[in-house]
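Shown next, in C-alpha coordinates, is the structure this report addresses.
Presenting chain A:
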Amino acid sequence: MARVWIPPLLRDLTGGRETATVPGANVGELIEALEQQFPGVRGRLCPGGALRPGLAVIVDGQVGRLGLLETAGPDSEVHFLPAIAGG
Partner candidate 1 sequence: MPKKIHVQAVINGQPMDFLCEPRQSLLEVLRDELRLTGSKEGCNNGNCGACNVLLDGRLVNSCLVFGAEVQGKAVTTIEGIATAQGLHPLQQKFLEHAALQCGICTPGFIVAAKALLEKNPKPSEEQVRHWLAGNLCRCTGYDKIIRAVLDAARLGS
Partner candidate 2 sequence: MTTSTTGYKVIGTRPLRHDGVDKVTGRALYGADVQMAGLLHGRILRSPIPHGLLRSLDASKALELPGVEAVVTCADLTDPGDRIAELGEGAVNLKHLSSNCLARGKVHYKGQAVAAVAAVSAHLAEEALKLIAVEYEGLPHVTDVRAAMQDGAPLLHDDLVTESLGKPTGKRSNIAKHIQFKKGDVAQGFQQAAVVIEREFHTATVHQGYIEPHNATALWNADGTVTIWCSTQGAFTVRAQVAELLGIPLSRIKVVPMEIGGGFGGKIRVYLEPVAAALSKKTGKPVKITMNRADVFEATGPTPGSYIKVKMGADKDGKLVAARATLAYEAGAFPGSPLGPGAMCIFACYDIPNVHIDGYDVVVNKPATSAYRAPGATNAAFASETVVDELCEHLKIDPLDFRIQNGAREGTRRADGPVFPRIGMVETAQTAKQHAHYTAPLGPNPKAQISNPKFEKAGDGANLGFEISGLRVPRRGRGVASGFWFNCGLKSSASASVNADGTVSLVEGSTDIGGSRTSIAMQLAESLGIRADDVRPAVGDTDTVGYTDVTGGSRVTFATGWAAYEAGQDIKRQMIARAALLWGVQPEAVAYEDGTLRCLSDDKKRLTFKELSEKLHATGGTIVGRASVDPPGVGGGFATHVVDVEVDPETGKVTVLRYTAVQDVGKAIHPSYVEGQMQGGVVQGIGWALNEEYIYNEQGVMTNASFLDYRMPTALDLPMIDTVLVEVANPGHPYGVRGVGEVPIVPPPAALANAIYQALGVRMDELPMSPGRVMAKLLAKQ
(Lines give C-alpha, C1' and ligand atoms only; values in the text may rest on other atoms or scores of the structure.)
Protein backbone atom coordinates (compact mmCIF):
# COMPACT_ATOMS: atom_id res chain seq x y z
CA MET A 1 0.00 0.00 0.00
CA ALA A 2 1.71 3.16 -1.18
CA ARG A 3 0.71 6.62 -0.10
CA VAL A 4 -0.26 8.84 -3.01
CA TRP A 5 -0.43 12.60 -2.59
CA ILE A 6 -3.36 13.90 -4.54
CA PRO A 7 -2.39 17.05 -6.48
CA PRO A 8 -4.48 19.97 -5.17
CA LEU A 9 -6.09 20.45 -8.58
CA LEU A 10 -7.35 16.86 -8.51
CA ARG A 11 -8.92 17.15 -5.11
CA ASP A 12 -12.23 18.07 -6.72
CA LEU A 13 -12.39 14.35 -7.49
CA THR A 14 -11.35 13.16 -4.03
CA GLY A 15 -13.70 15.28 -1.99
CA GLY A 16 -10.75 17.31 -0.75
CA ARG A 17 -8.73 14.27 0.35
CA GLU A 18 -5.03 15.13 0.27
CA THR A 19 -3.58 11.64 0.30
CA ALA A 20 -4.79 8.17 -0.42
CA THR A 21 -3.23 4.85 0.52
CA VAL A 22 -3.77 2.40 -2.30
CA PRO A 23 -2.39 -0.96 -3.39
CA GLY A 24 -0.19 -1.37 -6.44
CA ALA A 25 3.30 -2.48 -7.35
CA ASN A 26 3.90 0.31 -9.80
CA VAL A 27 2.60 3.77 -10.59
CA GLY A 28 0.20 2.51 -13.24
CA GLU A 29 -1.38 0.12 -10.77
CA LEU A 30 -1.61 2.81 -8.13
CA ILE A 31 -3.47 5.05 -10.55
CA GLU A 32 -5.83 2.18 -11.38
CA ALA A 33 -6.50 1.70 -7.70
CA LEU A 34 -7.11 5.43 -7.28
CA GLU A 35 -9.51 5.35 -10.19
CA GLN A 36 -11.58 2.73 -8.36
CA GLN A 37 -11.92 5.02 -5.37
CA PHE A 38 -12.10 8.30 -7.20
CA PRO A 39 -13.45 7.87 -10.70
CA GLY A 40 -11.98 10.33 -13.18
CA VAL A 41 -8.49 10.47 -11.67
CA ARG A 42 -6.98 8.25 -14.34
CA GLY A 43 -8.27 10.37 -17.20
CA ARG A 44 -6.82 13.49 -15.60
CA LEU A 45 -3.42 12.04 -14.71
CA CYS A 46 -2.83 9.91 -17.78
CA PRO A 47 -5.09 10.73 -20.65
CA GLY A 48 -4.31 8.37 -23.48
CA GLY A 49 -2.62 5.80 -21.28
CA ALA A 50 0.57 7.72 -20.51
CA LEU A 51 1.31 10.37 -17.93
CA ARG A 52 -0.04 13.75 -18.98
CA PRO A 53 2.64 15.62 -20.94
CA GLY A 54 4.63 17.88 -18.65
CA LEU A 55 3.76 15.83 -15.57
CA ALA A 56 6.32 13.76 -13.69
CA VAL A 57 5.81 11.12 -11.04
CA ILE A 58 8.02 11.32 -7.98
CA VAL A 59 8.47 8.14 -5.97
CA ASP A 60 10.21 8.49 -2.63
CA GLY A 61 11.71 11.81 -3.62
CA GLN A 62 13.14 10.65 -6.94
CA VAL A 63 11.78 11.47 -10.36
CA GLY A 64 10.30 8.25 -11.74
CA ARG A 65 12.11 7.62 -14.98
CA LEU A 66 9.81 4.81 -16.04
CA GLY A 67 6.56 6.72 -15.85
CA LEU A 68 3.66 4.37 -15.17
CA LEU A 69 6.06 1.44 -14.92
CA GLU A 70 8.02 2.97 -12.06
CA THR A 71 7.85 0.57 -9.15
CA ALA A 72 6.48 1.65 -5.82
CA GLY A 73 7.19 -0.16 -2.57
CA PRO A 74 4.67 -0.82 0.15
CA ASP A 75 5.81 2.25 2.09
CA SER A 76 6.45 4.48 -0.88
CA GLU A 77 5.32 8.05 -1.12
CA VAL A 78 4.14 9.12 -4.56
CA HIS A 79 3.67 12.62 -5.95
CA PHE A 80 2.61 13.96 -9.33
CA LEU A 81 4.42 17.21 -10.12
CA PRO A 82 5.36 19.40 -13.07
CA ALA A 83 8.35 17.91 -14.87
CA ILE A 84 11.58 19.83 -14.39
CA ALA A 85 13.90 20.49 -17.28
CA GLY A 86 16.58 23.10 -16.97
CA GLY A 87 18.60 25.72 -18.68
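List of remarks:
Basically, contacts are C-beta pairs under 8 Å (C-beta built on N, C-alpha and C of every residue); 3 or more make two chains touch, one makes a residue touch a chain; residues count from 1.
Inclusion criterion for the candidates: all candidates are chains of the complex that A comes from, given by their letters.
Please read all numbers here as calculations on a predicted model, not as lab measurements.
When the candidates 1 or 2 are screened for touch with chain A in this complex, the one that qualifies is 2. Within the complex formed with candidate 2, the chain A residues making contact are 5, 7-10, 12, 18, 43-45, 47, 52-54, 58, 61-63, 65, 77, 79, 81-87.
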